[in-house]
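With one protein chain removed, the remaining protein chains of the complex are shown where they sit.
Up next is chain A:
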Amino acid sequence: MNNIVARLIIGRLGIGVLTLLIVSLVVFILTGLLPGDAAQEQLGQEATPEAVAALRAQLGLDQPVYLRYLSWLGGLVTGNPGVSLVNGMAVDDLIASRLPNSLKLAAATALIAVPLALTIGIVSAMYRGSIFDRYTNMLAVFLVSVPEFLIATIAVLIFAVKLGWLSALSRSVEVDSFLELLSVYAMPVLTLCCVLVAQMARMTRAAVIDQLSAPYVEMAVLKGARPVRVVLRHALPNAIGPIANAVALSLSYLLGGVVIVESIFNYPGIATLMVNAVVTRDMPLVQACVMLFSLGFLVLVLVADIIAIVSNPRLRT
């Protein structure tokens, strides 16, 4: 019944919205708990209490907490997340100027990492125990355990300092030629891919191997199916659910990974914006960025869930 699928998906969406609501509450409370006061911060230590109080009133900081929360939430929903406390610019404009850059970086990484990881995972599952499998496995463990700031630093050391092929900083994001594109994206993407591919490939391998021990796989072998057919036609369709979840989990890691990578390469994305906002205690901006990250995470998980539901004939039919 397709309405079962519809009901499942609507249920997931409902839970997603509820989760976002809870996250918003937590974010609001936590940012409120941070020491320091935006008005005080802006005016400096020398400011008179009257001046601070006047600015507080102007910023709406003197209102009760729940009112501030509601007006903030209302603003978020209507696309008006407030005004930066630091430079007075609208938060949505600030985000709009940076978000495309981050999305480009994430998209480039995903475009390279996902197909690569799936291929490696599936091939090493097919030839389990082979030399290829063992070496990729070792490499994967190595890459997962090295923190990305180290990978980034080493990459800079080799490609920018020693070889001088690439610029250490991704200052310009306006690209005109393929070479420029490479020089801007190569190192951040490489760094993000390292951890991502390793993680996804391992999880894909596990999901496929799990299916390969199922009795229907033995049956396919006894029908005369060759290994490639057994894996692609029989095991893979049943592994789509777990693989989709593994990919979503890895990609959601991108959201955290960009914070470090963007900072190291000084890439003008949303993560550097958020880091700077934390430094300057620009709470409306921090809150909006955190909410954006949560939204991205939830969307990824939701998409994986929906793929898993749709790929399962027990739920679909």
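Definition applied: a contact is a pair of C-beta atoms (placed from the backbone, for glycine too) under 8 Å apart; a residue touches a chain by one contact, two chains touch by 3 or more; residues count from 1.
Assume contacts and distances are computed from a predicted model.
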Task: Protein name, per the UniProt record, of whichever chain is missing from view ("Cytochrome c oxidase subunit 3", "1,2-phenylacetyl-CoA epoxidase subunit A", "Urea-binding protein" or "ABC transporter") - done: "ABC transporter"
Task: Omitted-chain contact residue, chosen from A:7, A:134 or A:223 - done: A:223
Open item on the list: I'm checking contacts with the chain that's been left out. Which of A:141, A:214 or A:299 qualifies?
Closed with: A:214
Task: Contact with the hidden chain (one of A:88, A:164 or A:313) - done: A:313
- [ ] In the full complex, which bits of chain A touch the chain not displayed? Write them out.
- [x] 213-216, 218-226, 229, 233-234, 237-238, 311-314, 317
